[in-house]
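Take a look at this one; I'll ask things after.
Here the complex is missing one protein chain, while the rest keep their positions.
A, B and C label the chains in the order they appear, each numbered from 1.
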Amino acid sequence: MTTPPFLSLRDAMARHVRDGMTVALEGFTHLIPFAAGHELIRQHRADLTLVRMTPDLIYDQMIGMGCAAKLVFSWGGNPGVGSLHRLRDAVEHQWPRPLALDEHSHAGLAVRYTAGASGLPFGVLKGYTGTDLVTANKSQIATITCPFTGDVLTALPALTPDVTILHAPQADREGNVLLRGIVGACREAAQAARVLVVTVEEVVDQLDAPMNAFVIPAWQVAAIAVVPGGAYPSYAHGYYARDNAFYLAWDDIARDRARFTEWMTTHVLETATHAEFLQRVGAVA
Amino acid sequence: MTTPPFLSLRDAMARHVRDGMTVALEGFTHLIPFAAGHELIRQHRADLTLVRMTPDLIYDQMIGMGCAAKLVFSWGGNPGVGSLHRLRDAVEHQWPRPLALDEHSHAGLAVRYTAGASGLPFGVLKGYTGTDLVTANKSQIATITCPFTGDVLTALPALTPDVTILHAPQADREGNVLLRGIVGACREAAQAARVLVVTVEEVVDQLDAPMNAFVIPAWQVAAIAVVPGGAYPSYAHGYYARDNAFYLAWDDIARDRARFTEWMTTHVLETATHAEFLQRVGAVA
Amino acid sequence: MTAYTPDEMMTVAAARRLTNGAVCFVGIGLPSAACNLARLTHAPDLVLIYESGTVGTRPTVLPLSIGDGELAETARSVIPLPEVFTHYLQRGRVDVGFLGGAQIDRFGNLNSTVIGPYDTPTVRLPGAGGAPEIATHVRELLIVMKQTARTFVDQLDFRTTAGFLDGGDARSRAGLPGGGPRAVITNLGELTPDPGTRELVLSAIFMGVTVDDVRAACGWPLRVADTVARIVPPTTIELQTLRALQDRTREAHAHRVRITLPT
Partner (left out) sequence: MTAYTPDEMMTVAAARRLTNGAVCFVGIGLPSAACNLARLTHAPDLVLIYESGTVGTRPTVLPLSIGDGELAETARSVIPLPEVFTHYLQRGRVDVGFLGGAQIDRFGNLNSTVIGPYDTPTVRLPGAGGAPEIATHVRELLIVMKQTARTFVDQLDFRTTAGFLDGGDARSRAGLPGGGPRAVITNLGELTPDPGTRELVLSAIFMGVTVDDVRAACGWPLRVADTVARIVPPTTIELQTLRALQDRTREAHAHRVRITLPT
């Protein structure tokens, strides 16, 4: 077993993410790696294929800042609030640049991650039948016939991101990473990835991991950055809650191109670290 | 949510298992439902299709007592000891009756359970290639071509047992069941089953279940029987250890038809309950 | 009888559709409010599954998002998201699902993807999420949507989610295992599918609503059942429970989060 290097967030992103790559920042409401996304914006990454089940605010920000050429996703909204205005602007008006879509349902994208995590070239589900997704995204959706029953099912190609980035509560000093609480498709996105980079709330001597916990072995992790508050305004169970008020406030910030750009400049581009970002956004106690 | 009935082991087996059914008693070394298997022997169940990754001593006993018409399995030995003599006698000499085999590898049987658990008619793996399994078990092994890459993979039909029987450490009073430790393919066998019957070490007010524990919801359980020691000579983590000495001793008991039959008569047929069995076998402190 | 809003009536009507003990796949917003209202009133043993992986959850406040910590803390178990869709939904273990959408047609098909053409939409909507497979697999699909002539349309811009497809036996011929839409609950009343043609028919209206109101708020020539039932207004218990739930929810979501950084 090789212990992954513990790097600064800046170095971890600079070392592993390059323009044009397929990158998945996963986390379902919980443990969304905002700090990592902001750092990619600071480093002016471009032409990325961004993969996420629920693009959420972090991809709204990355899309609005021109990082993305393509989006692989299954539901693109501000949960419980409304639209992702930057995602909409990119799709509806190609601002700041055109955005290609590889669009699925949750069940479908989960199958694609699971196939990638399992070393299979495709996955199978009972779904998509009778929907226009099948024609809108023809190259990524096929049918397949069960050789035993003759049933016709839907086949989807495996997802194997060049880099998956997760935020997790804990790593131990060997680099084993604990996932806990709502994990979404984090495990599958991690196992599917060619390279896995993780930000964590803290490093501990001993993971708070019962016997059947979700632990990612150290030898599957390429780099770890310790970033307290790294999921904010998403949350890290047991550390801090989701800032629902920020999600509500984002609706106004993101609605207008100029206001969005100014906010991103002030809060992300002009802060050097995530701790500075948290200070400036007023999220530090 | 409906709370499943808490029944005696005798009633739970009598109500749910009938001759000719496909029955899976799962548990991988750990949590093997020996008490349930013994009760099926006491009730003289016959013509069963028995499904297990590792038949182990419990299926050696059921096969030797004539309960099984067919075995679906992936590795049939006495782990770390040697042969399952009753399984061998059935295959090599049709004693006490012929036994049909539906034989797979561990990876393959896991895929079959997972497909069943997932509501799919088949599952896919990279495996079996270049092996004689493919010809020995032609009707249950097929190839399938990836519609995206053209890769040829192996397809296997889903397993959906009529009844899956598990042994678990705890149920709560609502009937939610906790699995813990080495779970093997228990979760998949449970989700794949049409009917799930569980024996447990104890009933508790509150499951000892951290947030991401493996909990089977009460509404998926058809019946629960409280059977302390119900996995013996297999083990229940935190309750009692595996009786490795018994596994070693079984080799001699099972080697000879007469000695086997006598042992089963004395220890299983002539005991009325699992507690009596444990007494007679000398496993009670 | 206290005064109540159409939203409250809609939520109460949706809640009443849930049978105690049913296993329910819950979406965010009104469905979440309706499911929890039902659980806190006539259906205490309702099993709620949110797609975030929280199974058997009993939140004391409504989540803003589908993956709030409250859902995890009050769940019987929290499982990986893919398993929700495979081991539960696709395996056929979910009784009831709730969906909404931006557009619905007369056969209960839904659009939540785009207004306008897919490649050059005038409005890009959030997309499919869990909807297509929820509608594929649940025994009984409940749809909750405000009814206007713009949302109840003759022709969907995009079919995100299959209801009864082209009606009749089209759904079962396509091999969709679940039962399809059981009812559409609106701010005016309820539409239910004709057992033969599967076309949605106005079968019940709320107090103070006329059949003509409902017809006017529909983009296709709406069929009306021979007898249109009147839906009983919210009871005091229903209203009090719903409002208390929403008050708790507002309170919980109001405060900003402050993080203590290590020094």
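Criterion: contacts are C-beta pairs under 8 Å (C-beta built on N, C-alpha and C of every residue); 3 or more make two chains touch, one makes a residue touch a chain.
These figures come from a predicted structure and were not determined experimentally.
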Left-out chain, listing which of the shown chains it touches: A, B
Among B:Thr22, B:Thr49 or B:Thr114, the residue in touch with the chain that has been omitted: B:Thr114
Per the touch definition above, residue among B:Val51, B:Leu125, B:Val177 or B:Leu196 touching the missing chain: B:Leu125
Chain B residues that touch the omitted chain in the full complex: 28-30, 53-54, 73-77, 79-81, 83-84, 87-88, 91-92, 103-108, 110-111, 113-114, 125-133, 136, 151-152, 181-188, 202, 214, 228-229, 232-233, 235, 237, 239-248, 275, 278, 282-285
Where the missing chain touches chain A, by residue: 1-2, 117-120, 176, 187, 191, 209, 211-215, 217, 219-220
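Keep this in mind: only the chains that are shown with their structure count from here on.
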Chain contact graph, described as a line, ring, star, complete graph or other shape: complete
Most distant chain from chain C, judged by the mean position of its C-alpha atoms: B
Shared-contact residues (touching 2 or more other chains) in chain B: 119-120, 211-214
Contacts with two or more other chains, residues of chain C listed in rising order: 72, 78, 86, 90, 137
